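Every protein chain but one is kept in place in this view of the complex.
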Amino acid sequence: MAEHVAHHFEDAEQQREAATLGMWAFLITEIMFFGGLFAGYTVYRSTYFDAFAEGSRHLDLVLGTVNTAILIGSSLTMALAVQAAQRSRRGPQVVFLLLTILLGLAFLGIKAVEYGHKFEQHLVPGRFFSWPGPHASNVQLFFSFYFAMTGMHALHMIIGIGLLIWLTIQARRGRFTGSYYNPMEVSGLYWHFVDIVWIFLFPLLYLIDRHVH
Amino acid sequence: MDTHILPTRLYVGIFLILLTLTAATVTASFFDLGGRLNSANVLVAMSIACGKALLVVLFFMHVRYSPRLIWVFVGAGFFWLAILIALTMSDYLSRGWLPLPTPWGT
Partner (left out) sequence: MTTAGAGTNYLNADYRVRSWLLTTDHKRIALLYLVSISVFFAIGGALAGVIRLNLLTPYGSLVQAETYNKLFTMHGITMIFFFLIPSIPAVLGNFLVPLMIGARDLAFPRINLLSWYIYVVGGTFTIVAAVTGGVDTGWTFYTPYSSTFANTNVMLTALGVFITGFSSILTGLNFVVTIHKMRAPGLTWSRLPLFIWAHYATSLIMLLGTPVVAITILLVALERGLGIGIFDPKLGGDPILFQHLFWFYSHPAVYIMILPSMGVISEVVACFSRKRVFGYTVVAVSSLTIAIVGFLVWGHHMFVSSQSMYAGMIFSFLSFLVAIPSAIKVFNWTATMYKGSIDLRTPMLYALGFIGLFTIGGLTGIFLATLAVDVHVHDTYFVVAHFHYIMVGGAIMGYLGGLHFWWPKITGKLYSEAWGRIAAITLFIGFNLTFFPQFIVGILGMPRRYHVYPPEFQFLNILSTAGATVLAIGYVLPLFYLTWSLLKGERAGANPWRATGLEWEADSPPPTFNFDRTPVVTAEAYAYPSLPEASRG
């Protein structure tokens, strides 16, 4: 299969290195994008610790943990998809990509269930928020961060799944082999990054203070 | 980027470690490890999270086998986030040092 080297690159290696560096440069911007939310979270958690802890206890630990496992699993399948491309194996590429998409959708499904619960429990910030205990306003602040951070994360997952669907279609056509698999590699980087964001979101939102008092 | 093809068992091994660390962090959250504002718990949770992130970065994202430039980019990204959080927190943490009438947050 001919190497697809764009006209402005000297050779395939330069194109590959540029693609990887470009995706990492983009991921740095994503670190800072989510970073703004993490910074705000840090400020308020240190100020309103009790309210944040209380809010955190109302998140579903089981669903959150399951979701964490699902996302980590999807990183595994994504890494294996890229490995299959490196080995020029078309079948496993497609299988692992589909598995990744499936796991991603499962994650989003569970997230939707959680959001539904929060809505029923009147924990969605805004007009319908209602909290019987003390520090109601600060607890609403916690849930503002919960929805902003997990919502932004979910948006990135949706985009990622869209990317993976496109990738699967291309992979089925045998476009990615050991000599050219840049789109697979950089999409993998993006997907793993979304996993890493969740790796930090999970303890910060779900595990603030679960110990039995 | 690398032409290094990592063996499947390495990927699966990392995956299993990540699952174990997840279980560990959940378990740790059930214990009161002390410290002001639960700080020991936070330290443990964040250390585990950093460990997990490091494994994903180094192995799933192939950074372990990537050129030094990539390492610099990754490091710079997290370092800059640290700057944002640290300098912002320097304001909030030191606000109470002056005897002002009604400190923010009370």
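Chains here go by letter, A and B, matching the order in which they are written, and residues are numbered from 1 within each.
As a convention for this text, contacts are C-beta pairs under 8 Å (C-beta built on N, C-alpha and C of every residue); 3 or more make two chains touch, one makes a residue touch a chain.
Not measured: the values here are computed from a predicted model.
Engineer: Just one of A:V5, A:L21 or A:L163 touches the chain that is missing; which is it?
Structural biologist: In the full complex, the listed residue that touches the missing chain is A:L21.
Engineer: Of the residues A:F145, A:Y180 or A:W198, I need the one that contacts the missing chain.
Structural biologist: Spelled out, the listed residue whose C-beta touches the missing chain is A:F145.
Engineer: Contact with the hidden chain only, please: which chain A residues?
Structural biologist: 6-10, 14, 17-18, 21-22, 25-26, 28-30, 32-37, 39-40, 43-44, 47-48, 51, 125-127, 137-138, 140-141, 144-145, 147-148, 152
Engineer: Would you write out the residues of chain B that touch the absent chain, in ascending order?
Structural biologist: 69, 76-77, 80, 83-84, 87-88, 90-95, 97-98, 104-105
Everything that follows uses one rule, which is that only the chains that are shown with their structure count from here on.
Engineer: Can you compute the centre-to-centre distance for chain A and chain B, using the mean CA position of each chain? Integer Å is fine.
Structural biologist: 15
Engineer: Quick one: in the complex, what on chain A touches chain B?
Structural biologist: That would be residues 16-17, 19-21, 24-25, 27-28, 31-32, 35-36, 38-39, 42-43, 46-49, 53, 61, 65, 68-69, 72-73, 75-76, 78-80, 83, 86-87, 185, 188-189, 192-193, 195-196, 199-200, 202-204, 207-212 of chain A.
Engineer: Enumerate the contact residues on chain B facing chain A in the complex.
Structural biologist: So the residues of chain B in touch with chain A come to 1, 3, 5-6, 8, 11-12, 14-15, 18-19, 22, 25-26, 29-32, 37-38, 41, 45-46, 48-49, 52-53, 56-57, 59-62, 66-67, 69-70, 73-74, 76-78, 80-81, 84-85, 88-89, 92-93, 104-105.
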